[in-house]
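Worksheet for the structure shown next.
Here the complex is missing a single protein chain, while all its other protein chains stay put.
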Amino acid sequence: MVAVEREDEQAGAPAGELAFKAVGVKKHYPGVKALDGVDLEGYRGEVLAICGANGAGKSTFAKLLAGVETPTEGEIKVTGFDHPVRNAAEAEQAGVLMMHQEPLIIDDFTVGENVWLYKLRSGKDIRPWAQKVDTNSQETREVLRDVGLGHLRTNQLAGDLGPGQRQMLSLSRAAVTHHKIMILDETTASTSEEHFKDILDLVAREKAAGTSIIFVSHRLNEVFAMCDRIAVLRNGKLIEVLRTADTDQDEITTLMIGQALKALDRPDAVDVVDAEPVVAVRNLWGGTAKGVSFDVNPGEIVGLYGLVGSGRSSVARTITGQKRAVEGTITVRGQEVVLDSPGTALKKGIAYLTEDRRLEGFVKDFDNGENMSLVVLPKMARGGVVDGKREKSRIRELIKEFQVKGGPKTYTSSLSGGNQQKVVVAKWLEADPDFVVLDEPTKGIDVGARANIYQIIHRVAARGKGVLVVSSEAEELLSLCHRILVMRNGKIVGEFNPDDEGTDTDALIRTALHSDEAEQ
Amino acid sequence: QIYPSSTPAQGPANGIKSDVSDVVVGFAQQQLQAPYFAAMQVQSEQIAKEQGFKLLFQAANKDPVIQMNQMQAMISQGADVLVVNATSVKGQKEMMTQIASQIPVTYIDTSVPGTGMTSVQSDNLTIGRESGILTAKRFKDLGKTSIKMVILTGPATDEFVGPNRRQGFLDGLEEGGLPYEIKAEQSGDYAQDKGQVAAETMLAGNPDVDLILGLNDSMALGAYNVVNGKDQYKNVYVAASADGQKEALALIKQGGCEGRYLSTGLNSPSLAAEQALKISVDVATGKAKPSDFKPESFTKAVGIGCENIDEYYDPNSVF
Amino acid sequence: MTATATAPTSSPDQAEENRGSAVVDWLKSQYALYILVALLLVATITRGSVFWSGTNITNLLLQMSIIGVVVMAELIVVLTGGIDISVGSALGLAAVVAAGLFGGPSVLLALVVAIVIGGIVGAVNGWLVAFRGLEPFIVTLGMLALARGLVYAYGNGIPINPEAAPSFARLGQSTFIGIPVLAIIWLAVVALIAFLLYRTVWGRRVYAIGSNINAARSSGIPVKGTLWSVYILAGLLVGLGGWIFLARFASGTSTAGNLLELEAIAAVVIGGARLSGGYGKVFGAVVGTIIFAVIANLLSLLNVSTFLQDAFRGALILVAVTVATVQFSRRRKSDSTTPAAK
Partner (left out) sequence: MTATATAPTSSPDQAEENRGSAVVDWLKSQYALYILVALLLVATITRGSVFWSGTNITNLLLQMSIIGVVVMAELIVVLTGGIDISVGSALGLAAVVAAGLFGGPSVLLALVVAIVIGGIVGAVNGWLVAFRGLEPFIVTLGMLALARGLVYAYGNGIPINPEAAPSFARLGQSTFIGIPVLAIIWLAVVALIAFLLYRTVWGRRVYAIGSNINAARSSGIPVKGTLWSVYILAGLLVGLGGWIFLARFASGTSTAGNLLELEAIAAVVIGGARLSGGYGKVFGAVVGTIIFAVIANLLSLLNVSTFLQDAFRGALILVAVTVATVQFSRRRKSDSTTPAAK
């Protein structure tokens, strides 16, 4: 197979010269073979996608290439650099720039300082006491505008940004550094379609400048829109490298998960006649939300769509007690409630799956078992004492149900991004809330597991619970939800029924940008 | 019960040793943070070397808990007798009853009354008084009929020594016929640097005082640093109520009867150490029985001023 | 590179099979234990007969009982990512007031008083930390000074001997099947804390808060309440420590508990806990307690000059942690957030 791949590259790929070459690369963690003998080449002026299920080893490969980790066996050669890249400093010399799956942003720095983080000095001055660059310059602002963050102030704290904005912020670094290889590890996972255009532009510029680009994403449409070649990983092994032009999404999916994916039908909303809404929100203000009203009925899955920063997460956080509402009322099953903390919300049967896995998704020192049972622990306890057996057996079931790659004793922080997300989703769905808000629930989750999670969400709804799904992926909402609300600038500006004629991705995006549909 | 009896031990812990070189003496010092205590150690080690007995020396950082642990460790190591400079007069009563039930205890400097075999103490009251008298005389010679003063005291934990030295010095002033007014009292922790800072501040608040009293020489030396060479304090004098530290004696000698360091009291670490060790060795070798000793005996108490300085100043002493 | 190091040892795939390797893994991370073993070896070689004598072991146990209880208090605070530097002063206050209130007529009354005082101190600390969001360091620094000041003020610096001093003294040196009662109390406290931390919902919450306070909050954990309860419990333990102090010394001295905070934190940290919270074991903290007690005891037994004792202790700590952690990689800023970090 390797031979075939070589052939293939020699025939079609060389849009440019060789940028890097991995030979027999293995990476073993205690008990895990994250990579198990991978040979892969990248060329300048070319976009190479790496696809694979969660835990296939995509991020691991990226980290090896960027010198964040060193391979257990084999090596990766970067053209023009005589020995393997071993650390970040060498990566910089070799011209490898990596956008991590969890963007490495310094929360206590301003947006501008984060843009320039990889290039603290002005000019070539290498003295440690050299003057630092001006991080509030016009140039900085332009760089930010290019990645769709033009509305941010350069001197505002980066810690206050949402995950989507953090991704784009880390991406902005590409504009101020010199590099030959650029790695985008799920940079688009929590960004909306609009930002993908910015990324496309940036990639086009980089490509023209001769950069070799590696793109990791679980959104196959993006992969096909952007990439020249696709490498498929499964369980740490390179399965195949294909030219985009020669393949299609179904083939890639099949290669990734080893089987074809069955199409999934959305069950109808449970028809509970005249039941009062699970949750009714009226004129809600808070965060970037400016007067939002909507209902979620029992058995209904409602989608909330909008661009990054449109206020979706603010709504989600405010109605789940994560953040206090400035104004407005929230009624749960007919009863008006004041939600002053997530704990209170949970007592009322309201749960919130965060979009910010890194910050508040899971506890880094906990293993999968502990993380999954964090919310429901009181229910597994008698008189405050945890029933260990019951906890263990339930955790095992959950791990199977959610296809988490790892055991109950594996530390969640050592899982791949997608597997972490599964743990977090499992934690909340296990809590069995009356009303659950899922903020980017499938962020980073591969196509196979995604279908599985959709099914579980459907099951929750089928039991008469209310579900609100916030997502940046219009397609996801269209296939998952019974009703879709679109937000723009903190207001709900449209409502769609996915089954209606003419309700498609374009319609949602158009509404989110500047609707010419009927506003409310 | 670990210590079944509460009556003091009637003989050395491991039986009477015929030879001095077999004797083990434990010396539980209160602390080493002041030169006075450090000098005691140097002196004791010298004596032990000369006489050939084994000395276990530990200091407790002014903490009864540490001292208890150290005394216990000494007993475990086969000490025959203990010399103890107690960390707390009142607070160690039960502790010392327990310890003393197993081993003869001779106190040095600070004792716990009602426990142990005997004590060799400095008579802080008298030492202070002697110094006070000398200071009163110097002021009278200057033509003063009354003075204003500020006092540098020990820390809040100073339950016994400091108050006695203070009272003694004030008694001495009265005895010398010099009425006084205390303008302020602040702790200098018996340390030179802390004393200097406290003196600075008190002087800023009371620039018209005549005297800064330090309850030991270290603090008085700190105070001396403040007034020395400063015009605005040219009429401020310094005195200590005790210790007789070398640097202080040097100042007294150097200034003579015009000097600004008026007086101190002799609290000789070497005299006390010598006496306490002698008692201990005698008991350990059977030359004396614990019951032979009075509960307390005092070391010589004198005041040192410009007139008798030559008797006491030795530039080569450790302390 | 580091962080996760800890423990994410077991692998996803070979899930729980290999028990054997778990033991090995556990042993690998027990560097505190090695320090202790090395110390005991040194003790045995140099002063074996004295060190292992019944008297000395009894002394050691007694010496550890006070600090041991305080270490447990410090541990739970450190697990939340906090720090309590007021434990020493609070212990002093509890001891002094318990000795002095109503004249200290009874051992049991003193126990109640000591625990109440400790609890009050802990409740104030905890309230400021949990509900006012203040830095634990600065809050407990204030409390350190305040409580110590109250100790001085209560007795004007003079130790307070309770009326029941003889009963205290008797209790302090009584043994049960050869083990000092005070040490038994300490061990009971250790067992209690281990149970609370490992077996209860509360314990899980404590770890969660220390590791990721945001995740804890958004998971519906009552963060403030739990934090408060931690400081209160710590206060109660410190109060108990004050009472043990009384039992041991039969007197409330104004230096009671002085500098205990440093030793308690040191024991917790050398026992492997992370000061930024979320990681730390009861067993490690106990080993840490023993390490420092043995060091002090050994230096005494070897009759190391007092001038040099501090130097030796310091050098010993430095050498021990350096040597024992050839493999030790867990950094304070656990970077496990990004497993990437490696």
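First chain written, first letter: the chains are A, B and C, and each begins at residue 1.
In this text, a contact is a pair of C-beta atoms (placed from the backbone, for glycine too) under 8 Å apart; a residue touches a chain by one contact, two chains touch by 3 or more.
Predicted model only: the values in this text are computed from it and were never measured.
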Candidates C:150, C:197 or C:250 - the one touching the absent chain: C:150
Of B:156, B:178 or B:242, the one touching the omitted chain in the full complex: B:156
Listed residues B:87, B:196 or B:285, member touching the removed chain: B:196
Contact set of chain A toward the excluded chain (per top definition): 66, 68, 87-89, 91-92, 98, 100, 104-110, 112-113, 117-118, 120-121, 127-132, 134-136, 151-157, 159-160, 287-288, 309, 317, 321-324, 341-342, 356, 359-360
Missing-chain contacts mapped onto chain C: 2, 81, 83, 85, 124, 128, 132-139, 141-150, 152-153, 156-157, 213-214, 217-218, 262, 265-266, 269-270, 274-276, 305-318, 321-322, 325, 328-333, 335, 337-338, 340-341
Chain B residues that touch the omitted chain in the full complex: 32-35, 37-39, 41-42, 153, 155-156, 184-187, 189, 191-194, 196-198, 200-205, 207, 218, 221-222, 225, 228-230, 232, 247, 318-319
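Just so we're on the same page, only the chains that are shown with their structure count from here on.
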Pairwise touch network: line, ring, star, complete, or other: line
Rounded Å distance between chain B and chain C, as computed from the means of their C-alpha atoms: 36
CA centroid of chain A to CA centroid of chain B, Å: 73
Residue list for chain A, restricted to those that touch at least two other chains: none
Numbers and ranges of chain B residues touching at least 2 other chains: none
